[in-house]
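Only one protein chain is missing; all other protein chains are in place.
And then chain A:
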Amino acid sequence: MKTKLFFTLSFLFFTALIFAQNTISGKVVDQKGKPVAGANIYIDGTYDGATSSETGDFSFETTETGNKFLVVSFLLFETFKQEIDVANYKDQTVKLRENVNALDAVVITAGTLESGDKARVSVLKPLDIVTTAGSAGNIVAALQTLPGTQSVGEDGRLFVRGGEASETQTFVDGIRVAQPYGATMNNLPTRSRFSPFLFSGIAFSTGGYSAEYGEALSSVLLLNTQDEEDHEKTDIGLMTVGLSLGNTQKFKKSSLSVNMAYINLAPYQAVIPQNVDWNNPYQSLGGETVYRYNFTSGIFKLYASFDSEKFDLNQKNVNFENPIRTDMNNNNFYLNSSYKGSFGTGWQITSGVSYGYSKNKLKYDITGVDSQENAAQLKLKLSKKFSNYFKLSFGTDYFITKYNENVADNIALDVTNGYDSNIFAAYTEGDVMFSKKLALKVGLRFSNNSLLNENHIAPRASLGYKASKSSQFSFAYGDFTQTPVVDYIKFSKYHQFESEKASHYILNYTFTRPGQTLRAEAYYKDYSNLVQYDTRDIQYNSIFNNNGSGYAKGLDIFWRDSNLYKNLEYWISYSYIDSERQYKNFPYMATPSFIANHNLSVVTKYFITDWKSQVGFTNSFSTGRPYNDPNQTQFMNGKTKSYNSLSFNWAYLLTTQKILYFSVSNVLGTQNVFGYDYAKNPDPSGVYQRQAVVPTADRFFFVGFFWTISQNKNENQLKNL
């Protein structure tokens, strides 16, 4: 018995002896030799390990023997794994390679203003689109508080850095939207068709963008629909200007959201004095729907929207004694389906199709203009990640546009104009991360336009350098081409037109700290090949050429801060621009009428806890804009007075799911003038009479009640306002 016990004991003792301890020690450093504290060092598959100290040193004992894998891991670095001889690993230095995908790596920011949670350097938050006073849920109006944009009150579209509104293209999930705006004409501003509700990320590029995007001279606006809905809900909105209804359903692998809105401005027009005479108020009925299906390694999305708008009004016209009647009907449909997924090792595929249909029925005085546009795009993009340091993407695009218009005035013969355009494009782009501090993106875009009978190759490049933990510099260069706008090419014969061209040079500095962002950007844009014509208006017998040119240069500054005072957020945008063009029927280089040299926006939002309210103010200021006065010998010599508008909004939470919302634009009632229309012919005393272009009303006010019904009692529509 005793011997047996002895044997057992000695056996156990031996076991302990067999598991003799070996010491593993060393130091963890980064590529520059600086110590890394807090790294986890261990023998793979065992508990034996240690955490590196402030000096990067580590030491631990292990009972393992022979050759084993040593692992060193730390979130900001790539995990290090090496086979070592456990008995002989002492005072070794482990050099960790930085993880270029880590949170603090450089991001190329030249030209891009991003919103959304995925953006590392985000200037706008998703909520901002809707809680910015004066934006009234219009994506474009919120973007106009950012630097680089011009607020053109009589138009409502995005004008970027000396470019016309048509030079900005809108993309939903990477696919172009041919008709992004509602109907507009004769100085009545339009708004973006898209409700901010369905989009989780917005990237607004004011220049120097990727080779993936073409047919845009100035800017691209990228809207991405949400990948998944949070939960099922119903939203109801009662407004002084209409009704809205939304519903979201979630299924096992898919979800469906539908939104409908009916807008009628009659009550508003009855209360607020109008500067025009309405026969029929502005009315619109619109809806949007998104369907998403999640596969194991990809997501399919279908986005569709339709809207129908109409209005009828009489406007004073300096050329006629009586006001002129405008009666407008617009129907629009847009469909976009896309698939995004991954396959193989490091491959990603994005493909999609879009179709847009727009039908306008316009009656201007006695002239009727019916126009129809059908536009489609096919897109395929592949990208392969070879390593954390190199990614290559390439793809093709095919744009088809058919436009047709019929002009009838019951006097002359009907006139029909139109065009068919097919553009094929292919591009390739490489992303190189030299280190966590230096990144490069180089791309090339080739396009072939059958209508214009021409080929183009456009190079693009951008570079990012991180100078310190919170600051970085970016530089971007790119060549861009775009088919002339429909007003010209509907008269296209024998491939007479050429694409318009622009080159961008952008230098950007970004400084970010939690709660603070400073962004300063200087740019130079060189325009060439712009379309010119020789008549007062664009018409079938105008003589066109592509000899126009121009430039734009300036400085954009953006500052956002939420640390100044609790519950207060604000941002300030300032843009300076100097731009001239010789295009259209300009006799020589002059600043176009949509450009104001200085633009300043201040946006504030303050949450008052005791009142359960968020209040916001937005002030937009710009210096005067040029206009042409035919009474003067010099072209574009006039300048309007400066523009100012102060807007206010107030959201009050009745309960979590019921919100009362109030907003008013131009609180101070500033009498703004956008420009002047001059008579075509001088009056008997030889003077050209004029008429000021002013807003349709000096103020816009809005009261709404929004109610959300869902399982989650915290969900409400604050984000839609």
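The definition used in the following text is that a residue touches a chain if its C-beta (ideal position, glycine included) is under 8 Å from a C-beta of that chain, and two chains touch if they have at least 3 such contacts; residues count from 1.
The definition used in the following text is that contacts and distances are computed from a predicted model.
Novice: For the chain that is missing from this picture, which UniProt protein name fits: "Tetratricopeptide repeat-containing protein", "Integral membrane protein", "Succinate dehydrogenase/fumarate reductase iron-sulfur subunit" or "Coenzyme F420-reducing hydrogenase, delta subunit"?
Specialist: Protein name of the absent chain (UniProt record): "Tetratricopeptide repeat-containing protein".
Novice: Can you say which of A:Gln21, A:Asn319, A:Asn547 or A:Thr655 touches the chain missing from this structure?
Specialist: A:Thr655
Novice: Where the complex has a chain not shown, which of A:Asn322, A:Asn410, A:Asn541 or A:Thr609 is the residue touching it?
Specialist: For the chain that is not drawn, the touching residue is A:Thr609.
Novice: Out of A:Leu75, A:Ala270 or A:Ile457, point to the residue that touches the absent chain in the complete complex.
Specialist: The single option touching the absent chain is A:Leu75.
Novice: Could I get the residues of chain A that touch the absent chain, sorted low to high?
Specialist: Spelled out for chain A, the touching residues are 1, 4, 8, 11-12, 38, 40, 42, 44-51, 71, 73, 75-76, 103, 117, 125-127, 230-231, 513-515, 562, 569, 607, 609, 612, 653-656, 711-715, 718-719.
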